[in-house]
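Contents: one structure, followed by commentary.
This view holds just a subset of the chains, kept in their places.
Chain naming follows the written order as A, B and C, and within any one chain the residues start at number 1.
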Amino acid sequence: MDWQAIGLSVRLATLVCAILLILGLPIAYWLTFSRRRWTFLVESVVALPLVLPPTVLGFYVLMAIGARSPVGRAWEHWTGHGLAFTFEGLVLASILYSLPFAVQPIAAAFSQVDVSLLEASALLGSSRWRTFTRVLAPLSLQGIITGAVLSFAHTLGEFGVVLMVGGNLPGVTRTVSIAIYDQVQGFDYAAANATALLLLVFSFAVLSVVYGLTRKPWSVTRS
Amino acid sequence: MTTLRAVIRARVSADFLLDVDLAVEPGITMLFGASGSGKTTVLRCLAGLRTPESGRITIGDRVLFAADTGVDVPPQQRNVGYVFQQLALFPHLTVEQNIHYGLSALDQDTRRARSREIAASFRIEPLLQRRPDQLSGGERQRAALARSLVTNPQVLLLDEPLSALDHASQSRIIEDLRNWNAARGIPILYVTHSHREVFALGARVIVLERGTVLADGLPEHVLEAPEQESLARLTGHENVLDAVVESIRPDAATMQCRLSRSDVELEVPRAKGEPGSSVRIAIRAGDILLATEPPRGISARNVIAGTIGALRREGATVILQVDTGVPFEVHVTPGASESLGLAVGRPVWLVIKTHSCRTVV
Amino acid sequence: GQFQRATGRTVSATYGSSGNFYTQIQHGAPFDLFLSADIDYPNRLITERLVEPDSLFRYATGRIVLWWRKGRALDPTRGLDALRDPRVRRIAIANPDHAPYGRAAVAALRKAHLLEQVQAKLVRGENVAQAAQFVESGNADAGIIALSLALSPALRTSGSYYEIPATEHPPIVQAAVVVSASRQKSAAREFLRFLRAPEVMSLMATFGFVRPPSDEAAK
């Protein structure tokens, strides 16, 4: 059992999920409440990383962060090492790839919240920020959970992008999905099955807790 | 003084333009009007939820909105309390949390004390731990009212806040509201379509019709001496009668009119109109006295003989249809009706004081 | 193209990792001919009776090279020792767990007594092409890749290479075999015969594949 890889994957997925929520919530907010006419174009752009095969997306990311690109050079200048084959690079690529999974369900949930509740909050003196944290977000909880779960699970299972940008370094970028892949490729099916099973059980436990705790408590049907 | 002043023009739809000029002084001002007359729209403009096309809104010296200078204070900074017609309680918070919501600046203890106090006065203390979907309609209304009042706003906008409550609860809350504001003296704009509430609460009333102010003043003046027929009907002047001016008595400041298609004559207060011109006269059914024999030695000039055509009871009122050549509606108390032995077919005499007659246009 | 001209038949090729094809053939993939980058896979399939044992044909032996982008100050004369240069911080190889070129690369590094020293610098691609991409995109400073890739039009112009002698690593024997489930076995065999033709073999050499030992090729 490759515990190191599992630990790394969980760390990566948790971090990416957290960052995606931090990024995704404001983006979804903007997509939902912006009055600009071209908002829907941005909405489409957000979904685009999805349509590329992960390895190809990874390839483009690799080009973009490589030593030949301005981004790569700037990063190297500041940190002293490249972005590729590092945990940071993996985080960056995963964020890019999973962004739509976070943004879209959250934006959909936001758009279903009754505007008059947001108005009521403002009239009780709440800043936009407080209205967001105390009214909009709790009322969109199911959508936010969906966004978080999809991006967490997707990052756990992500393979193509990680493979391309990570370089399969044990303890640094060798995630559990790559480990299982290697085990399958190396005909070590027993190990692969065991790792996959562990991953499934772990994910199932996490998801069950999340879903079990967040069943919308205020919509208890009356009967 | 912190008077709320608003001159606003807002186009709601192709066929509805709100165009009002209001001054809401400290105390309770009733905003009265038929369904769809623009009451809620006025409140939304004042609260900053709708931006008028032009105009100016101020509280005392503070400019909330000015189309010319581009000032438009956002709702969260207007310090305006607002009870929505649809309440808009937060469904995910308990009643107590709803009430606390506007008190975030206070510490926990003060907050709790304030919310307990207001909950007690609105009799929702046992409901504090419930969520809105576990409340009845009237309980929700009380919770929404408590949520707004507890924040001590600079102006209070109430959109039919008591419409889901029984009369007993209404009276109690009206009393509470009056006491609450006695200590504060803020301008309160209170939307209603009920006469009862206008008289019970209002020091002043503003009447809206189709987006414009039809009348504005003391309830007894505005609703009792309406200058327009529509207002007369809206304020319960059940009798609006066509008439022709016969003669004018300048010394008594009255004029003599004959009701159209009859020979009934009425003396009414002098108004615009020369002999021969048409006028309309509005009389409240409750202002007409009824006698079962020809009254003698009374000061009233107008005594009209007729027959009871119909009689029915509505609440604490007996409604009579009296035929005098023209039909009159007359209201009496059940007690009076009984002691006078009123019944269909009985001859009666209507006694109408000159000053109970309003000339409307 | 040549085969079509010679026989009038068309070949449609499917590229991918040998390991994946192995698994797919196990589960009934409709392939006719399996050209593996590693003789290990055809041998396993033979044991599992999924391919025609008599059709096994070692069509080439792969060679590996140390490859770097032009402009990197690697000294080509030092051979693999150039990797000792501290400026070389990332070395790309194919994954030695399942990619034959990766195994060869590790063997070569071990033989040069470099493996321990560079272990921390190794980044692994899923296959050798990906390893090449790591270098090509500038994210790795050098890589051990197939000679055939170094000679390919895309990389030939952008990089330089040092050919690692065939003696420094176990041979990467590339073998072809006809799939038993194939519905066009005769055509497949015909294509195998075409591959054996001397002119084809020499053409392969120009792509970086070395002719395998002839005795085994005859098998």
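Here is the rule we go by: a contact is a pair of C-beta atoms (placed from the backbone, for glycine too) under 8 Å apart; a residue touches a chain by one contact, two chains touch by 3 or more.
Since this is a predicted model, take the numbers as computed values, not measurements.
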Only one copy per chain type is displayed here, so what's the full stoichiometry of the complex in this file, written with the chain labels? A x2, B x2, C x1
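Heads up, the rule we're going with is that only the chains that are shown with their structure count from here on.
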Which chain lies the greatest distance away from subunit C when centres are computed from Cα atoms alone? B
Averaged over CA atoms, how far is the centre of subunit B from the centre of subunit C? Could you give it in whole Å? 91
Taking each chain's centre as the mean position of its Cα atoms, how many Å separate subunit A from subunit B? 56
Where subunit B touches two or more other chains at once, by residue number: none
Would you give the residues of subunit C that are in contact with at least 2 other chains, written as numbers and ranges? none
Taking the touch rule as given, give the residues of subunit A at its contact with subunit C in the complex, in rising order. 59, 62-63, 65-69, 72, 81-82, 84-85, 163-164, 167-169, 181-182, 184-186
Residues of subunit B that touch subunit A when the two form their complex: 47, 49, 74-82, 84, 86, 88-92, 101-102, 104, 131, 133, 147-148, 151
Contacts from subunit A onto subunit B in the complex sit at residues 114, 116-117, 119-128, 130-131, 134-135, 138-139, 217-220, 222
